[in-house]
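Missing here: one protein chain of the complex. Every other protein chain is in place.
Our next item is chain A:
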Amino acid sequence: MQSKSARALYLIPYGAWILLFVVAPIALVGYYSLFDLHGSFTFGNYRNFFSSIYLRLTLSSFWYAFLITLFSLLIAYPTAYYLTKTKHKQLWLLLIIIPSWINLLLKTYAFIGIFGQYGPINALFAAIGIGNKQILFTDFSFIFVSVYIFIPFMILPIFNAIDRLNPALIDASRDLGANSWTTFRRVILPLTMNGVKSGIQVTFIPALSLFMITRLIAGNKVITLGTAIEQQFLVTQNWGMGSTIAVFLILFMFIIMLFTEQREKGGTGNGRNR
């Protein structure tokens, strides 16, 4: 009996936290999305969302988030794989994680200098005879910087998953005659899928709503849902429309969570336990 009431007591802080900082804000966003500029009740914001501008905005957000996630994954998976094979793997992992502790804005400003007309990259291009190129404010620079920022978050869960893989399984696969590609496809990849899914979750969802990088690196030529929300709240002061876009962003997140759900049993220690 005593343990039961004690358990209930322990739940109070957690419950209060969830209620105050998760449930209440989402409810407020939903509430505000139902009002127009004059504070009268309307579904007009939702109708407006399905107009061409916001649909195109959503599609382009998804497209860029997809590219960012894809490239992050392509780089992170092999990196994580080889990290688990190195001697001082914890040290290497730490070296990869440390840059993610530096303020995002600082790193972004650094890239403005690196990619600039007089930056080191263009100096290199000029030296090897390619000539000066416009790198800043292009799709390339936007995806490059975003991938750079998300890679540590992608590597961590994948690293954990691969690290936890029992090497005996790989030996067994080899003994049974599978070549290395089959081993990877049939044994390693399925068993580390949970790490990959977690990595996709922590990359794709924030990538949908990036907004500082869109201005500083892409020169506002790439627009994401995040930019649109920021503008509705700070410039137009149309909280209703801003909330509506946020509602859709939350919906998209749920859908992505559903797709990347961790199904397997025994996948207790997936990569999100950082």
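We adopt the following convention: a residue touches a chain if its C-beta (ideal position, glycine included) is under 8 Å from a C-beta of that chain, and two chains touch if they have at least 3 such contacts; residues count from 1.
The rule we apply is simple: contacts and distances are computed from a predicted model.
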> Which one, "Fused response regulator/phosphatase", "Spermidine/putrescine transport system substrate-binding protein", "Membrane protein" or "Imidazole glycerol phosphate synthase subunit HisH", is the UniProt name for the chain you do not see?
Replying inline: "Spermidine/putrescine transport system substrate-binding protein"
> Among A:34, A:75, A:112 or A:205, which one is in touch with the chain left out?
Replying inline: A:112
>> I'm checking contacts with the chain that's been left out. Which of A:12, A:234 or A:258 qualifies?
In response: A:234
> Residues on chain A that touch the omitted chain in the whole complex?
Replying inline: 37, 53, 56-57, 60, 112, 116-118, 134, 136-137, 139, 215-216, 219-223, 228, 231-232, 234-238, 241
